[in-house]
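Structure first, then comments.
As you look at this complex, bear in mind that one protein chain is not there, while each of the others sits in place.
Then we have chain A:
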Amino acid sequence: MPIRFSPAISRSGPLFRCFASNATKRNVPRAQPQPQPKPKLNEPSPQKLEASNQYPKEPWYRVHIRIIGKFAGFSLILHVVSTYGYSINLTGGISMLPTVAAQEEWVLLSKYHRRGRDIEVGDVVSYYNPLVVGQMVMKRVIGMPGDFVLRDTPGRSDVMVQVPEGHFWSAGDNQAFSRDSRIYGPIPLALIRGKVIASGFPSGGWKWIVNTLKEPEEFRA
């Protein structure tokens, strides 16, 4: 005689109803198998129809288009943020050597300061080379409109020039190996891409780039 465990709850109760099989429902007659209709020509079988209901109804390439579209949208937003907000750029070259390394150092640009907005003497800015279309240069601002600056390398000559309206004078921190305003003169402020606010490496070592130029104590009063 098979061992029968009596259930603690009634078999007809609401909790047990979900487990009830046809065998427990004694009074209910077993469901008779319905006669399957013969598959017609040019019509998907019911199994195929059921399988197709488990997936999105759109064709597979539409899914690809949606994913690519979302990706394009996010990259467009990212591009606009990096154009008008902040961007991270790779630098190279020895002209800013004590401040920024010659290779593989990255800088954070604040694009609010594009076109010379709120730029002061002593800031490190990134601008387009006036002589080479599309080349980006990073240098320190030495003079703003109206200031008098030394035209050549210190020690070579004493010629002072006045920075014209709407221009600035740039100089690299590594004066011996820097191509700056000594070569191409004052630069239009409209060429400025942004102000460099931080620099570092992918491995770490990020630091803020501060305006090292300080007001002389005796003039502060």
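For the reader, a short list of remarks on this structure follows.
Throughout what follows, a contact is a pair of C-beta atoms (placed from the backbone, for glycine too) under 8 Å apart; a residue touches a chain by one contact, two chains touch by 3 or more; residues count from 1.
We adopt the following convention: contacts and distances are computed from a predicted model.
UniProt lists the omitted chain of the complex under the protein name "Mitochondrial inner membrane protease subunit" (options: "Small ribosomal subunit protein uS9m", "Mitochondrial inner membrane protease subunit", "cyclin-dependent kinase" or "Exosome complex component RRP41"). Touch with the chain that is not drawn comes from one residue among A:142, A:171, A:191 or A:209, which is A:191.
One of A:45, A:103, A:135 or A:175 touches the chain omitted from the figure, and that residue is A:135. Annotation for chain A: contacts to the undisplayed chain at residues 66-67, 70, 73, 76-77, 79-80, 83-84, 115-117, 128-135, 145, 148, 151, 159-167, 179, 183-186, 188-192.
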